[in-house]
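Here you go, one structure.
Missing here: one protein chain of the complex. Every other protein chain is in place.
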Amino acid sequence: MSSVSLQNLEISYGNVAIVKNLDLTIQDGEFLVLLGPSGCGKSTLLSAIGGLADVSGGRILFNDKDVTWTDPKDRGIGMVFQSYALYPTMSVERNLSFGLRIAGIDRAIIEKKVKWASELLQIDHLLDRKPSALSGGQRQRVAIGRALVRDADIFLFDEPLSNLDAKLRAELRLEIKKLHKTLKSTMIYVTHDQIEALTLADRIAVMKDGLIQQLDTPLNVYNKPANEFVGSFLGSPAMNKVKGELVAEGDRLFFADGAFRLDVSRYPFAQKIESGRKVVLGLRPEHILPARGETQAIEGKVSLIEPMGSSILAWSIFDGISLSHLVGQDDGCEADRTFPVTIDIQKASFFDVDTGWRL
Amino acid sequence: MPQAKSATKRPLTYQEVWGRVGIYAFLGVLALFFLLPLYVMLVTSFKSMDEIRLGLIFSLPQQFSIDAWIKAWTSACTGLECTGLRVGFGNSVKILVPSVIFSILLGAINGYALSFWKVKGANVLFACLLLGSFVPYQVFIYPLVRFYAQTGIYGSLSAIVLTHIIFGMPVMTLLFRNYYSGLPVELFKAARIDGAGFWRIFISIILPMSVPIAIVAVIMQVTAIWNDFLLGLVFAGRENLPMTVQLNNIVNTTTGERAYNVNMAATVLTSLVPLTVYLVSGRWFVRGIASGAVKG
Partner (left out) sequence: MGAELTRHVKRNLVAYIALLPMAVVVIFAYLGTMAWSVRLSFSSSKLLPRNDFVGIAQYLTLFDTPRWLTSLGNLVIIAFFFLLICFVLGTLLAIFIDQNVRAESLFRTVFLYPYAMSFVVAGLIWQWILNPDLGIQHTMHGLGFSGFVLDWVVNSKMVLYAIILATVWHGSGLVMALILAGLRGVDTEIWRATRIDGIPTWRVYLSIVLPMLRPMIITSLVLLSISIVKMYDVVVAMTNGGPGTASEVPAKFIMDNLFERANIGLATAASTVMLVTVLLVMAPVIYSQYFRKSGRAS
């Protein structure tokens, strides 16, 4: 068991800093997901934690021990790669045991470990096969198995499921979660798939351009995005964003953009807001609900509907502003008709127009 | 921030430092070994015979002279004739151009027909062809000589060009076949549906896509045909002896004192065409070697 602490970390390729001044502490036994768009430096950061990329500044601590320059093999980590990186000329059994053999570990112990890992991952019937004779999901299990037999305290996963089809992904996602429950090791998991992040993580670190934008539980990251980027990166269908102005009228506060006006008095602002402040309103489609006769209902004209299976995504115009919102199949929402909705303003988000940070 | 970077640059261990030194030492020494012959040829070719007799083969020329080059090109003797290498150069070009063009064209047609069309028995033929490319030329030479003699073209330009086409066919066919089987077959099917026939598809669709592999083919064939010795010796006839054969004659049949400077100048001259091809083509050359033998 190990905690991981990154202090003021900087990683560069040549003169380009990919990760800058990054501070991050991962608790013992925690499942942390690094989430971010392609190229934001997730793999780079993970490699640095694993000792596969040299850092250009800062420190990496495992259990308060400085491992910044420790050899990868001595860090007590297991790593699972996106392309699996199985040794193609070796059988599954060899793949699992090779590192242990090199380390000169006793045969009997190796056998026991391989047996344990392969049974846990249900690949014990595949031990004699070559990787080329395995399906994608099976290869992925072998790759995980190779990390398991190393008795690692910390597991690093670099997009391990991104080469699999949707169904297999969901299956293996569940298994990784179970694995974490069983092993209780620290796991750091890189992905750009938000469903994976939301389902697996104890905490999510959302990254952009080498910087952590928000580090919080999945619920908080989803419901209270720290800034505009996080808000729009998570959630599908995507969050609506409207630029406007906050206007105080008596003891009430309104959001206004042209003719569009919305009472936002009940929004829990984190700070005192003066009238006239320019803001961005972020509204998730599922927080705009079909009205059931409430007084604050507003009416929009439906311009387009996209059936999504269980529900329907409707695009409606409210006083010149287009918002997407979710409606049920039986709510009678049809294109070119008007449709009344209420907006759950407590679940909305306001961001500063200039900085993008949450208000 | 370069300063901050170097501040925490990972300290190299002694082992690693010595490892780097070892790597460069190994590569450096071997590079010298590989360059040695070229160096010797170049320096010697610029020396006079007196200097060669008295001095050392590895020293730089004291008196820089291009006489040997001129002599090698214009007046070096092969037996009784003293016309220099330029005759052989001309012959090699005369052999090279038609051989390269026809062997590549045939290879492309074969590869195309093999990978897109269904011809019964074609794969068996192709297997025989490939197997043939591994067989030493000596097995084919005598029957071919008889055949050419019978048709009356023995010892002519046609004979040597035809021979190069025959022996270039396996590798050219393989090259194009492998390249074409990597092209999407939908392309071919779409053209069939558009009503294009065998030659139409070949000329309008396949050939324009063949530029990269054609470059590889040209590099391979130019080098191989230019460097050929055996076939030129046997089939080209006295009038058309290629440069390699002439070079060997100049060097190995002279009587009296050997003119090493002329010989080495002649050797460099003979290597000039393939060396240029090699230096200009760079990675394509390697690609040619690799794709000539492995699939894909």
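Order of writing sets the labels: A and B. Residues in every chain begin at 1.
One rule holds for everything that comes next: contacts are C-beta pairs under 8 Å (C-beta built on N, C-alpha and C of every residue); 3 or more make two chains touch, one makes a residue touch a chain.
Everything numeric here is computed off the predicted structure, so don't read it as measured data.
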| item | value |
| --- | --- |
| Chain B, residues in touch with the chain not shown (by the definition above) | 23-24, 26-27, 30-31, 33-38, 40-41, 44, 52, 55-58, 106, 109-110, 112-115, 117-120, 122-123, 125-144, 146-147, 165-166, 169, 173-174, 181, 185, 197-199, 223, 226-230, 234, 244, 247-248, 251-252, 260, 263-264, 267, 270-271, 274-275, 277-279, 282, 285-286, 289-290, 293-295 |
| Missing-chain contacts mapped onto chain A | 47, 50-52, 71-74, 77-79, 81-90, 98-99, 102-103, 146-147, 150 |
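Basically, only the chains that are shown with their structure count from here on.
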| item | value |
| --- | --- |
| Distance between the centres, which are taken as Cα means, of chain B and chain A, whole angstrom | 56 |
